[in-house]
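Encoded as structure tokens, the structure appears first; notes follow it.
Here the complex is missing a single protein chain, while all its other protein chains stay put.
Chain naming follows the written order as A, B, C and D, and within any one chain the residues start at number 1.
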Amino acid sequence: MTNIEKKQVTVRTQKIRKSHIRQKLIFFLVLAWLLILAAVFSDRLCPYDPNAQNLASAMQPPGPSHLMGTDTYGRDMLSRVISGARASIFSTFILVAVISVFGTAVGVLCGYFGGIVDSLMMRISDICLAFPGLVFAMAVAAVLGGGIQNAVIALAVISWPKYSRIARSQTLALKNVPYIHAAILAGDSAGQLMIRHILPNMLGPVLVTAMLDIGTMMMELAGLSFLGLGAQIPTAEWGSMMSTGRSMLQTYPWVVLSPGIAIFLSVVIFNLLGDTVRDYLDPKNSHFGRA
Amino acid sequence: EDKKTFVFGDTTFNAENEEADVNPQNTYAGWACIRYGIGETLFKYSDDMEIEPWIAKEYENLDDCTWKITLNDGVVFSNGRACDGEAVKESLEDLIAHHERAAGDLCIDSIEADGNTITIKTTEPKPALINYLCDPYGCIIDVEAGITDDGIVIGTGPFVATELVTDDHLELVKNENYWNGDVNVDEVTVRTISDGDTLAFALQAGEVNAAYGMAYASYPLFENEDFTFTSTPTSRAFYAWMNFESPVTSDPAVRQAIAMGIDKDSFVSVLLNGYGYPAVGAFPDTFSFGGQNLTTESYDPEGAKQVLEDAGWVDTDGDGIREKDGQDLVIRWLTYPSRQELPLLAESAQATLKEIGMDVQVNCTSDNNTIRKDPTLWDVYASAMVTAPTGDPQYFFTSCALDSSVSNNGHYHSDRLEELAAEMEKEFDTDKRSDLGIEMQQTVLDDHAYVFCSHLKMSMIMQSNVTGLVAHPCDYYELTADLDIN
Amino acid sequence: MNHYVLKRIIQLIPILFAITFLSYGMMRIAGSDVVTQKMENTGTVVSDEVLNAAREQLGLDKPFLTQYAVWLGKLLRGDMGNSYVSGKPVFATFISKLPATLLLTAVSIVMTIIISVPLGVLAAVKQNRMTDYVIRFFSFIGNSLPNFFVSLILMYVLAIRLRWFPVIAKDVSLKSVAMPAITLAIAMSAKYLRQVRATVLDELSKDYVAGARARGIRFSVTLWRSVMKASLVTIITLLMLSVGNLLGGTAIVESIFMWDGVGKMAVDAISMRDYPIIQAYVMWMAIIYVAVNLLTDLSYRFLDPRIRLGGDEV
Amino acid sequence: MSIILEAEHLTKIFRKKGSAPLKAVDDISFQLKAGETLGIVGESGSGKSTLAKLLTRLTDPTSGTLKYEGKDITMLKGNGLRELYGNMQMVFQDPVSSFDPRRTLGDGIGESLRNRGMKKEEIQKRVEEVLEQAGLDPRFAARYPHEVSGGQCQRAAIARALAVEPKILICDEATSALDVTIQKQIMELLQELKEQHGLSFIFICHNLALVQMFCDRVLVLYEGRIVESGTPDEIIQSPGEVYTKKLIESVFE
Partner (left out) sequence: MCEEILRYDSVEVSFGEKVVVSDVSFSLRQGEILGLVGESGSGKSTLIKAAMGLLGTNGMVTKGDILYKEQNILDISEKEKRRIRGAQIGMIFQDAGASLCPIRTIGEQIYESMRAHRKISKSEAKNHAMELFEKLHFKDGKRVWDSYPFELSGGMNQRAGIAIAMLMNPPILFADEPTSALDVTVQRQVINEMLHLRELFGTSIIIVTHDLGVVKAMADTVLVLKDGKKVEYGKAEAVLNDPQDAYTQKLLSAVPVLRRSVNT
């Protein structure tokens, strides 16, 4: 039986897609970094002073001297879009950072300790979730007044429960994983356990959610700007630039499209980054060493 | 037979503007009552703001406190009831009983009706009584017919309100009994459209026949033969109040520099697309006591720099902002967003004042009314106010520039102004009042207590087949019997 | 079953209580009140005595908790007070505007489902192929356009250029609801189709899909009969979670399209600081949201036999 | 021989909303003598793992007491518990998931030492020592769990358990996730430890052959209860209970 004749065998050429997850990850990370760098160094990158008005050259269409045209005040749109990166990206970053850190901390603590505090916090997060997002933010902003900080605070108040939910369910799941038991047997205290083992191992889902949230939060900030509860003049912030420029959609479209494109690009970059991180962390895509 | 239906889109007919309905007894809702042709007042203003007869034919000032008013014959309410002296008396008495401002403005002691004449006695001399009667709250309504829960009243105007949903729409039909000519349009819908862009789209799509209150940036869309504009200057002024308690703006040089550092002409021609008038004083040139009689600083950045330099405000640390005694020249500019011109003004002033070395920090908030009560929180307050709602100069000063003015939050005080105001209080002669008005304006201008930037050019835009819709300087005569669609 | 429903409803009581407290408290922290608010933009000059008298009349001078207790007591009797601005009963106003918003919400949810479920499933099935990339790209566009901007584009294209729909809603009809609903659906679908995709992908990677394949069952049959049914619970949960967002989103869209619903009412009320209206709005929206979620939970019991038959949830 | 671990009437009841309470461990009493190897067998779901978690205090019993060297440890918390873990350690069924995927094996092995305040160099030395004891090259300390094979990982897990020089080692199906060839190697390692260090073992397994080979005494668990106990040979040669018989009959040869 062992001596089956070696005969001609069919050879099939591979048409298998390679998944370039790592390369993709690096690519989007670089793009995200560029965006952040642009936000940090926006002052130096602007061809003109973003707040310098020149009413004589208002409403100029895109051209060689103003690549994205000028707005009602004759300010250079390109410069405003670049300097808007700071307000837009930083405020969304801070917002997302605050809610993800706070929400995660609450979720981990609740998931780990359970009990009354857990039920209480979860009820509170239920309540926060129950309030219609933007309207609650509007009301908070109405209470605190306009301004981008207050808009950020308002959104933070209603947005953290998402993270605490994720963190809590992750913690509950992790609590039953053998390595956590092993760590308990190694004599880890609750704090050590949470910081050394639980937090690092749920970073993935939290990070992915945070990446995707950057786009969402940019939209919500834009919504608040539309209601007059966003950035203050003359701060260039993409959402409020779109909102103030919206009347010019038909007459001077570049005024509203320029920040729109900026929002689009950054949302796309962070969404794709989030997706890629998700793929990267997916155990099914075994790119960690041994298969 | 085709019915003529007219749809009017308006951004200002809403509760936020205190026009929740069309009941003249309800705060400012009388504006809607008169604007949309439901009610009429005894007298009205002509295009140059002179008093003209309307429901009333003439008046006689019997003595300081007694006025005799004769009504036109044949005036009827839309329900057919005759609008005689008795009806007017009831309407005014009801008004005084219910309206928050009317009683104080009119100081009516008693009204007597006799056929088509009424005699009004006031508790104190009221030189501007007839002007006050022209205020939209003075719309004569049929009190017997009452006011519906929705705030609908029966007036004498060319249109009759049939349905009203606050902040949404008002349905009107032609008043078949109109006393003052034929009404051309059968049905009118007034749509409240709070978003200016939506309004612009609606006009473009032909869903509204005429529009009031869209964004200036949308105007170019309609500057073609398919649409007609009707515009007129009004006494709504956009101006900045100086805070005399503030360490910065209490300095006359700073105030003067601000006055010289705001580019009113460019503001109007570029940011308002030309739909406005650079202002000199509180009142537009159409008034006899208007800006044509006054002098003040014009835009002069170099001059402003010099003024500041001379007063000791110098930029020593090279950051572009001047300082004096270690204090930066920071101007906290308080304003609010509900008038689209104000943020534009703030942002443009911010830039032009920066050039002369001032750091303007804008606080544009709908909470402005609270903030301005506390003089430590602001330096300049920019607002949009109708300075002469009654066509008379006194109102502006009594409401904001005198020691007794409730709104004088910047605590401006001028001995001269107080004197002139006292004089005005007693003056019945229109010409003399006008002269006093001019002098008082010049006084505040010389003190740089206010910087008047521009006057509103009220504009309505309509499809080119609409006729008879004409903007009026006092902002509240809009729909009339003349309105027609061809 | 009835027992379960009852239990769930009883559990809601503290949440509802907290909602009322927050709705009330939040508005009262505000710096300025309606009385001063009334002066805005009109240039009226009112003396402090008049202001204080007005405040007294509205009960704004009493301590906070007293005001809350009074308010709650009235609330339980179905009286939510009168609008500071219009003076009309809040509850009646709210109820009269609610149907419009519910219609808008319902239509946009239906649209969202129609757009995002098929696309999400398609993207999952064609994972990492061109179709998937194209669908995801469109979802990015949807995700990066602010609501107000989408509204303008739709008005321009659908109303001005194509003249399919009216710019402003004249009545509560399907034709009028189309544009605001599409606006809401665009943003919702963009987010939602990604979630559908993820859920379906997750489900597709389960063993039973391979099992069905090994039994020679057509993939489409497995997809629709098993995968979709199994994903439904997750999909519905996610959809219901986004109802909160949607209800918030209606505010802007309603005021742009002049859709006379509670969202527009809320935007107007917020700009006028009309507390009773804002309170009613925030509170009722929260209650509606909670109720919708309760219904969702209950509906699972019909969708998922594991829950219905009391099997253990892992 | 002295009794090192004693369980008295240990019971664990899981209550779940909507279903009857489940007695996962039902009134279990036994004694473990120093140096003894106690096997626990039973089908899936019979409560073996739950018992292991009770013994290691990873879950709290519903009732019953647990004594270590005569001391009641049923309610031990905090530092007391940490001290106990110096004497009692456990090896888990799935070796790879018993290490934190984000930390090196050396890190995991040294964790208990670090928690005991040992210095860095000492830890490193001890880690290398136990790795060698478990038959692994010391360089494995720098590897991540996914970078080593299942068998190697289980060796590292044993090394981790040994690091604190415990007196009792609880193995919850420590070999059933592994291939037979590797299983054999691990069993040899455990045998060696037993002989050289005099450790006491609780050996949870469902493979009767392994239990027979390795254990001094066996408990047969069924639905949370001990249905039979004795030496492996006694039980295998003449099972007293129907269930035990079934268990033995199912073995293929």
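The working rule: a residue touches a chain if its C-beta (ideal position, glycine included) is under 8 Å from a C-beta of that chain, and two chains touch if they have at least 3 such contacts.
Quick caveat: nothing in here was measured; it's all calculated off a predicted structure.
Visitor: Missing chain touches which shown chains?
Guide: Among the chains that are shown, those touched by the missing chain are A, C, D.
Visitor: Give the residue, chosen from D:A141, D:I170 or D:L210, that touches the chain omitted from the document.
Guide: D:L210
Visitor: In the full complex, which residues of chain D touch the absent chain?
Guide: Contact residues on chain D toward the absent chain are 43-44, 150, 179-184, 187, 206-210, 212-213, 233, 236-237, 245-253.
Visitor: Suppose we count only contacts with the excluded chain; which residues of chain C make the list?
Guide: Residues 206-208, 210-218, 221-222, 225-226, 229-230, 304-306, 309, 311 of chain C touch the chain absent from view.
Visitor: Considering the entire assembly, which residues of chain A contact the chain that has been omitted?
Guide: Residues 1-2, 4, 6-7, 9-12, 14-19, 291 of chain A touch the chain absent from view.
Going forward, only the chains that are shown with their structure count from here on.
Visitor: Can you give me the shortest step count from chain B to chain D, moving only between touching chains?
Guide: Graph distance in the chain contact network comes out at 2.
Visitor: Which chain is in the middle, if each chain's centre is the mean of its C-alpha atoms?
Guide: The most central chain, going by mean C-alpha position, is C.
Visitor: Most remote chain relative to chain C, going by C-alpha centroids?
Guide: Using the mean of the C-alpha atoms as each chain's centre, the farthest one from chain C is D.
Visitor: Between chain C and chain D, tell me the centre distance in angstrom, where each centre is the average of that chain's C-alpha atoms.
Guide: Chain centres of chain C and chain D, defined by C-alpha means, are spaced 52 Å apart.
Visitor: Using CA atom averages as chain centres, what separation in Å is found between chain A and chain C?
Guide: 22
Visitor: What are the residue numbers in chain B that touch two or more other chains?
Guide: 197, 366-367 - these are the residues of chain B that touch more than one other chain.
Visitor: On chain C, where are the residues touching two or more other chains?
Guide: Each of 31, 152, 156, 271 in chain C touches at least two other chains.
Visitor: Across the complex, what residues on chain C touch chain B?
Guide: For chain C paired with chain B, touching residues are 31-32, 36-48, 85-86, 88, 151-152, 155-156, 159-160, 163, 166-168, 255-258, 260, 264-265, 268, 271-272, 274.
Visitor: Within their complex, state which residues of chain B touch chain A.
Guide: Answer in residue numbers: 196-197, 200, 214-218, 220-221, 263, 266, 270-271, 337, 343-344, 346-348, 350-352, 354, 362-367.
Visitor: For chain A, which residues are in contact with chain D within the complex?
Guide: Going through chain A, the ones touching chain D are 177-179, 181-189, 192, 196-197, 200-201, 288-290.
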